[in-house]
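A single structure is presented below for examination.
What you see is part of a larger complex, with each chain still in position.
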């Protein structure tokens, strides 16, 4: 019995674009409904319209995943950030500790808020939202920072629960 | 300018079924793509096939939301658990602290794992998975416990970031 | 062998006033000297003269007990706060998380200080005391906030150590 066509097509696209099928897809393929729900939400967050660049979205994922010590996501999204952000050293810094990375003020504000959202029991205060607006983020941007940070906290936890391993190819990508 | 038809229809169904539109829908309706992705994933997790009853799924949401101190989710899903679980006292106990609630061994094992998944940096060990199998959970059930716990950690964080307020109607439901 | 008269009289008064004997009394009745010392201190704190209303005192108990995840005290004092505070929704919000409850500035300052006192190793700074005075609290009020918060931290721990269960009647009271 084979993969559903839509999932097989995701596999094929990945083989063509990066040469291999990321293990997260292989894991989720065991539950096709979950695969589709995850991919759909992922694409809204990471490829949907909005004020954040694709590199900024990946930076949020990497910063939060590093705080959550997620082996799979730091590795896979670290590779994506090295490529999309065009600054592999900065990407590796964020993968270790965004607080001591050489960030622009915009990225520092963005990752600071992502990190707050990642805390257990966080609720945004007015001051925090005002500071983000002062740093140039719209309310939609603020939503997107929060949603990306929170969604990948979910993804980090699934990777941990399913003992997902990064494909070895990721380690050398974008260097 | 009105709501997209599919969202308007969700509003209508809620008004019919419970008499009001939960504020989470009003919040997400501002971003229809997010509304749809959230609802689709929610339905896979909470209404999809699987070995966990609907009450068990709600119990996971309430236990994790209480650990995350999420005002909206404890209130709204607490109401759902009172109704679906048919034991309002137990539901209220879980909303305060699942560890000191009068749980069956099955629920204690289930909520114990959900709580582990909710910890920052969790990665499941073989012992933990074996214990769950010993308590009668299949691998698919284990996936579902983890996915529900982790997804509502995401939802808790969105509720905190968007300062979502529970509708007052929830407090009296199921009592 | 029966209960000492003074304890039997507390039982009787409770049966008359609320229809049942709260389990905390049944637990402490096993050690009459402890029962009396507890009740005497309780009454000084909760019914003694002072600038805090009875609802405010219960709000402190509920907020601290929720932070300490005390099944018994959140349930029993949550019921008291719903009745004395005459705002059951607000009472339930405080029982989940006072930080995201719809509090007046006075209550926010009061519960903020109670929560600080509840932290391990807390020592009040001058700034903190000044802020409370600025919010209209006298030095005696500040003492009372601290004493109620700290005393119920003690009570929460006894409830945990003795595995005290809330009487089922509490859940519906004041709704």
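Miscellaneous remarks
All chains are identified by letter, namely A, B and C, in their written order; residue positions are counted from 1 within each chain.
Criterion: a contact is a pair of C-beta atoms (placed from the backbone, for glycine too) under 8 Å apart; a residue touches a chain by one contact, two chains touch by 3 or more.
Everything numeric here is computed off the predicted structure, so don't read it as measured data.
Here 3 copies of the chain are placed, and the complete complex recorded in this file has 6 of them.
Here is the rule we go by: only the chains that are shown with their structure count from here on.
With every chain reduced to the mean of its CA atoms, the largest distance from chain C is reached by A.
When chain A is laid over chain C using CA atoms, the rotation angle comes to 120 degrees (nearest 5).
Although chain A and chain B carry the same sequence, what matters here is overlap: shared residue numbers make up over half of all numbers found at their interface. Averaging the CA coordinates per chain and comparing them to the mean over all protein CA atoms picks out B as nearest.
A straight line joining the Cα centres of chain B and chain C is 29 Å long. Each chain gets one centre point, the mean of its Cα atoms, and the points for chain A and chain C are 44 Å apart. Centres computed as Cα averages put chain A at a distance of 23 Å from chain B.
The set of chain C residues touching two or more other chains comprises 97, 99-100.
Against chain A, in their complex, chain C makes its touches with residues 97, 99-100. On chain C, the positions that touch chain B within their shared complex are 66, 69-71, 74-75, 88-89, 92-93, 95-97, 99-102, 160, 163, 165, 168, 171-172, 175.
Taken in their complex, chain B has these residues touching chain A: 31, 33-34, 36-38, 40-41, 44, 48, 67-71, 117-118, 120-124, 140, 142-143, 146-147, 149-151, 153-155, 157-158, 160-163.
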